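After the C-alpha cells below, expect a handful of questions from me.
Here the complex is missing a single protein chain, while all its other protein chains stay put.
The chains carry the letters A, B and C, assigned in the order they are written, with residues numbered from 1 in each.
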Amino acid sequence: MSEQLIAAEIVASENASREAVLKRDYEALGEQLSRRNISIDDIRKKVAEFGVAIPSWGVGTGGTRFARFPGGGEPRDIFDKIEDCAVIAQLTQATPTVSLHIPWDKADPKRLKQAASRFGLRFDAMNSNTFSDARDQKLSYKYGSLSHADAAVRKQAVEHNIECIEIGKTLGSKALTVWIGDGSNFPGQVNFATAFRRYLDAMQEIYAELPDDWRLFTEHKMYEPAFYSTVVQDWGTNYLIAQELGPKAFCLVDLGHHAPNVNIEMIVSRLIQFGKLGGFHFNDSKYGDDDLDAGSIDPYRLFLVFNELVDAELSGAKGFDPAHMLDQSHNVTDPIESLMLSAVEVQRAYAQALLVDRRALETYQGSNDALMATQTLKAAYRTDVEPILAMARFEKGGAIDPVSAYRAAGYRAKVSTERPAVASAGGGIV
Amino acid sequence: MSEQLIAAEIVASENASREAVLKRDYEALGEQLSRRNISIDDIRKKVAEFGVAIPSWGVGTGGTRFARFPGGGEPRDIFDKIEDCAVIAQLTQATPTVSLHIPWDKADPKRLKQAASRFGLRFDAMNSNTFSDARDQKLSYKYGSLSHADAAVRKQAVEHNIECIEIGKTLGSKALTVWIGDGSNFPGQVNFATAFRRYLDAMQEIYAELPDDWRLFTEHKMYEPAFYSTVVQDWGTNYLIAQELGPKAFCLVDLGHHAPNVNIEMIVSRLIQFGKLGGFHFNDSKYGDDDLDAGSIDPYRLFLVFNELVDAELSGAKGFDPAHMLDQSHNVTDPIESLMLSAVEVQRAYAQALLVDRRALETYQGSNDALMATQTLKAAYRTDVEPILAMARFEKGGAIDPVSAYRAAGYRAKVSTERPAVASAGGGIV
Amino acid sequence: MSEQLIAAEIVASENASREAVLKRDYEALGEQLSRRNISIDDIRKKVAEFGVAIPSWGVGTGGTRFARFPGGGEPRDIFDKIEDCAVIAQLTQATPTVSLHIPWDKADPKRLKQAASRFGLRFDAMNSNTFSDARDQKLSYKYGSLSHADAAVRKQAVEHNIECIEIGKTLGSKALTVWIGDGSNFPGQVNFATAFRRYLDAMQEIYAELPDDWRLFTEHKMYEPAFYSTVVQDWGTNYLIAQELGPKAFCLVDLGHHAPNVNIEMIVSRLIQFGKLGGFHFNDSKYGDDDLDAGSIDPYRLFLVFNELVDAELSGAKGFDPAHMLDQSHNVTDPIESLMLSAVEVQRAYAQALLVDRRALETYQGSNDALMATQTLKAAYRTDVEPILAMARFEKGGAIDPVSAYRAAGYRAKVSTERPAVASAGGGIV
Partner (left out) sequence: MSEQLIAAEIVASENASREAVLKRDYEALGEQLSRRNISIDDIRKKVAEFGVAIPSWGVGTGGTRFARFPGGGEPRDIFDKIEDCAVIAQLTQATPTVSLHIPWDKADPKRLKQAASRFGLRFDAMNSNTFSDARDQKLSYKYGSLSHADAAVRKQAVEHNIECIEIGKTLGSKALTVWIGDGSNFPGQVNFATAFRRYLDAMQEIYAELPDDWRLFTEHKMYEPAFYSTVVQDWGTNYLIAQELGPKAFCLVDLGHHAPNVNIEMIVSRLIQFGKLGGFHFNDSKYGDDDLDAGSIDPYRLFLVFNELVDAELSGAKGFDPAHMLDQSHNVTDPIESLMLSAVEVQRAYAQALLVDRRALETYQGSNDALMATQTLKAAYRTDVEPILAMARFEKGGAIDPVSAYRAAGYRAKVSTERPAVASAGGGIV
C-alpha cells in the first residue's frame, strides 16, 4: 500500500464528522436521479475512475511578470513536488499521475520513479521547455527555438525534446507535450511561412524519435510570451501540425489559450471529429492565459467542454482517448488547495455531463426545439453532484472535504518549517 | 468603347485642374523611390492592373437590425446596381467586375450580360443566399440550410447553390462563394459534429456540380447571425472544408469575421502556405463584422495583409491566385463614394506592400534584427503613394479625384429623381 | 381577480402531476439549507416578491440584419403583446409589469391601461425610440438624434422623449429609459466632445420635464448600431451623464453592452457605491449584444451580478432600488417560452445569491483566504434552487413547469390561427 503524508486518523476523523450527512445527501440525490432514470452508483463509479494529472510546476506558487509572492513551504525540487502531489492524490483520489517539466524536474530517473511509486503515483506526459534558457544552455531561445532562424538553435531544441522522450521512457510516460513560445513582437520580425516550415521540419525530427506507443501533443496559444505573432497560434495551425506529423500526433487544448469570445467546446468537437484531440490543460480565465483554477470563472463553459467529451465517449468516437491535465498558476492561494479543488471541479463537470439526457437532447435537436435542448443541458448542469464526488472520494479512501482535512493536518505549516523559504525576488520583470 | 455614365467632359475638367500638381508630386515621389532603387512606373503599372470586385449589394444603403436609413436614388434592381458599379469603375478604373447575389440579383442572364458589357464590366464570383428566406421559398432556413436537421431543407439549399452555378456559367463567372448563417443560439441546440457532417455532405453535392475551371470559395465567420455557435466559425474549420472537398475548394477571408485581436495576416499566410487561400472580402471593423470601408479603421492591418500577398506573389507561392472583392455595408455614406475610396484603399495597401525592400527584410529576419525588420515594413507603409494611385487612374481614363468628379457630375441627384425612394421601414428588427 | 388566458384547469392538471415530487424536493432542500442555517421559506418568500419586467417588443420574434424568420401567431399590436405578457405573468408569477416602447406601442392610453389591468399587469419604465425613423417622422435620425449636429433634429428627439413621459404619466409608469444609437462609423465623422455636449444639453431638457417621483435611466452600449464610436459607450460616460443631470438620473446596465472580458459585476458595484445604479436589462451574450436568454451562456456571471445586488440589499446601500427588466431578442425560440424561462433564470440567480453565507464570506475576505471566499460563493451557486422557484410559482398560482403548462394549453397554436402571419421580408438588410 502507498505511503500517506496526511495521517490516516486525521482523514478518518474529518470524514467521520461528515459521513452521515453525506450519506443522507447521496441518498436524496440518488432518489432524484432515479426519477430521471439515472443510477447514481453508475455515475459515482465513472467519476471514481476519472483522473486528472497534476503538473509538477503547479505545486509551487506562481506569479506574473510584475512579481511573484512566495508562499510558505514551497517545494525546493521535484522530490518535494512529488510529495505535494501525493497529498493531493491522497485526499482527492482524483489525481493519480504527475506531469514533469524538463529541465526543471531533471533528476536521476530511478530516484524519480521510486519517489513516485512510494505514493502510488505514475507519470503522465513529459513537458519540454524551450521557452526559457536553462542555466548553462549553449544557445539562447531569445529569438525562438524550434522555428529559430539559426539551424544550430533548432537542433539544440530538437535534441532537448528527444532527451525528454528518453527520460520519459524510463519513467513510464507515454506522451510528449510540446509548447513553445516562438513567435514575434513586431510585424516583419519573422516570415510566417518560413518560420512555420522550420517548425514543422524540427517537429518531424522529434516525431521520428517517438516510440510506437507514445503520442505527441502540440499545444496552441494565441499570444504570450510573443505579442504580435505566435507560431502555433490557434487550433487551425495545431491541426495542420498534427496532420503533417502523422497518426501519433495530436492537438492539446489549454482552455486559456484562445481569442476572446471563442467557442472552445466547438473546437473540441472539431478535433474529436477529425481524430486529433490529444487532451487538455484545464484551468480557467477571464482575460488572457490567466491560469486560474478550473471552473472558478465560467463553470458552465467547463461543463460544455465535458458535454462534448461525454458525447464522444458514449457515441464511441474513433480514436477518442484524451489526456487530462491541470495547468494553472496559483498566485494567491495555497497551490495544494487550489489543485485539489480544481481536480474536483473537473470531475464535477464530468459528472454533470454524464447526467445529460442524451436521447431527449437528440430528439430536441432533431425537431429544432432549441429551448428544450438547452434546458436539457441545464437540467444536468444544475444538479448539485457534490454528494457523488464526495462519495467517490470517500469510498476510495480520500477526504469528504479535502481542504478541511488538509488544513486539519497542518501539512503546509509542517513543510514550511522543513523547507527554507525561497528568497523573494527584489522586483518583477516588467 | 464602353458607355460612360459620368460625362467625359466633367472628368476631363476635374482632372485638368489637378494634373499639374499630380505630375509634380509623382515626379518628386519618383525621385525618392529611385533613391530606394524602386521604379515608380513599375509600381504604377502593377497598381493599374490590380482590380477588386464590387458586390452588387454594396451599392444600396446598408443598415443594422435596429434600422436602415435609406439614401437618395438607391438602386431598385440589379440593372440599377450595374449602372452604379459602372460609375465606380469609370472613375476609379480599379473595379472591372461585379459580384452577384442570388436570388437578389436574379434576372434574365442575357440581359444581365448585356447590361454589364455595355459598361465593359464582367462578373466575378456568384454568391448564394441561404441565410434568409426568399419570397415564395418552400422551406425556411430559420434553423439552418446546408446543415439543417431536415434533409429536405438541405436539398433545397444544395439546389439553390447549383442554380447559382448554372446562372454563373452563362454570365462567365468562374467561382461560387458560399457563406451560410447556420449555427445555433443556445448550447445544445445543435450537435456540432452532426451538423458539420451534414454541411460537408451537402457541400460535396455542390462541389460535384462545379465546372472544372471554377473554384468554390467557403467563407468563415465567428458569429452573427448565429450567436452561440456557427458551423463555419473560423479558418480552422474553413481549411477542413476545403481539404475535404478537393482541389477546387478554397477558403475566403473576410477581414471582419474573426475573433477580437486575432492576427489575420498570419491566417492569410497559413492558407497561402497550404494552398487554400481563395480570396478576400475586404472591409474594416472595430468591434464585430462592422463592414466598414476598407482601411478606415486600421489601415496598417490592411497593409500587413497585402504584405503577405505581395510576398507570395513575388516568391511564386504555388497555386497563388486570390480573388479580391469588397464586402461592406454603407449606412451613413453614399455607397458609390465609399466603394470608390475603398477600392483605392485596397490599391494603396497593394502599392505600399510593393515598396517593401524584401531583400533587406529577409536579411534582418535572418539576423533577428526585429527593429530594422519592422522598420523596413514601416518605411514602405509610410510612403504616401497617392500620386501613384492617382496617376494609374488618370492614365487609364479615370478621375484623379474620384469623389470630387462624382460630386461634380451630380450623379446621385440625377438618379434620385429617376429612382423612386424605397419606403423606409417603420422600425427595426431589434 | 385577473383574467387568465391559460385555462386554470390546465395549470392545475399540470401542477397536479408534479406537486408530490416538488414537495419532496422542497423538503429535502429545506433540510439541507437548515443545516446551513438558512430557512428555505424565507428564501421562497423573497423570491416570490421578486419581479422582472417584460419588454413589450420581446414577445415578437427577433432577427438580425441578415434576416428575420417570423414565428406563428406573432402579436400584431400592443394589445396582442399585452396578452402574451399576461400569459408569461400567469404561468411564472414573476413578471408583474410590462415596459412599453414608443412609438411602437402607441395607442390610446386609457385602452392600454384597461388592457393591462384586465390581467393585473402594470407598466414599468417607458422606452423612447430615436434610433429608427418612425413612419411620417419629419426629420431623420440617420446621423443621430439627441446629439445630432442639427438643433431641429435634437429638438424633435427631445420632444419625443417628453411625449413618452406624458404617456407614461397616464399609464402609471415611474421611469423613462433613454437608449440612443447616436455615434459614428468613421474616425472624424463627429467631434466627440461637441456631440457629447449636445447630448447632455438635450438630456437636460428632458430631465427638466421629469415628474418628481420619476427616475431617468440612461443606458450605455459599446457599439451597434454605430461601429466606430458611440456617444454613451460605457459606464464611465453613463456615470458622467447621471451626475450631470441630477439626483433623478441613474445608469441602466444591459449585460450585453460591454467590451469583451469586462467584469460587469464590478461595474454594478461601482454604480451602487456611488448611488447611480438605476437597474438592468437582463439577457446573455457570447460575442456582442447577442440578446440571448438570461443565464443561457454564462449563468455564473448572472449569479455574480446578483451577488452584488443582494450584498447591497442586505447592507442597506443608500438609495439602492434597481429596476429589473428583460431585454432579449428571440430568433429561434417561442418568445413566450424564452421570456418565461429567462424570468425564472433571473429569480434563480437571486435565490442563489440569497444563499451566500455573507458572514463567512466577510471573514474569509478579511483574512485573504481567497480559496474559501470563492468557495463560499460557489457553495451557494451550486445549490439547485429549482424547488424554491417552483414552489414560489406554485403557491402564487403559477405553473410548476411553465413551459410544459404553456405547451399543454396550446396557446401558440391558438393565437396562430387568430393572428395572421406577418409577411416575411424578402431578404435582410446586410
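Simple rule for what comes next: a contact is a pair of C-beta atoms (placed from the backbone, for glycine too) under 8 Å apart; a residue touches a chain by one contact, two chains touch by 3 or more.
Worth saying up front: this structure is predicted, and the values here are computed from it rather than measured.
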Notebook entry, point to check: Of C:308, C:334 or C:384, which one is in contact with the hidden chain?
Noted result: C:308
Check: Of C:129, C:145, C:177 or C:229, which residue touches the hidden chain?
Finding: C:229
Item checked: Option from C:272, C:292 or C:415 whose C-beta touches the chain left out -> C:272
Notebook entry, point to check: Per the definition of touch given earlier, which of A:21, A:67, A:360 or A:408 contacts the omitted chain?
Noted result: A:67
Next item on the list: Considering the whole complex rather than only what is displayed, give the residues of chain B touching the chain that is not shown.
Entry: 21, 25, 28, 32, 35, 260-261, 263, 286-287, 296-301, 332-334, 337-338, 341, 368, 370-372, 374-375, 378, 381-384, 386, 403
Checklist line | Absent chain, residues of chain A that touch it | finding: 57, 62-69, 104, 129, 131-135, 140-143, 181, 184-187, 189, 222-225, 227-228, 260, 285-288, 290-293, 296-297, 329, 331-333, 424-430
Next item on the list: Determine and list the chain C residues touching the chain excluded from the picture.
Entry: 142-143, 149, 184-194, 196-197, 222-223, 228-229, 233-237, 239-240, 258-263, 265-267, 269-270, 272-274, 300, 304, 307-308, 311, 361-362, 364-368, 370-371, 373-374, 376-377
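The rule is simple: only the chains that are shown with their structure count from here on.
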Note to self: Report the inter-centroid distance (CA atoms only) between chain A and chain B in whole Å.
What the structure shows: 43
Margin query: For chain A, give me the residues that contact two or more of the other chains.
Written below: 260-261, 263, 300, 368, 370-371, 374
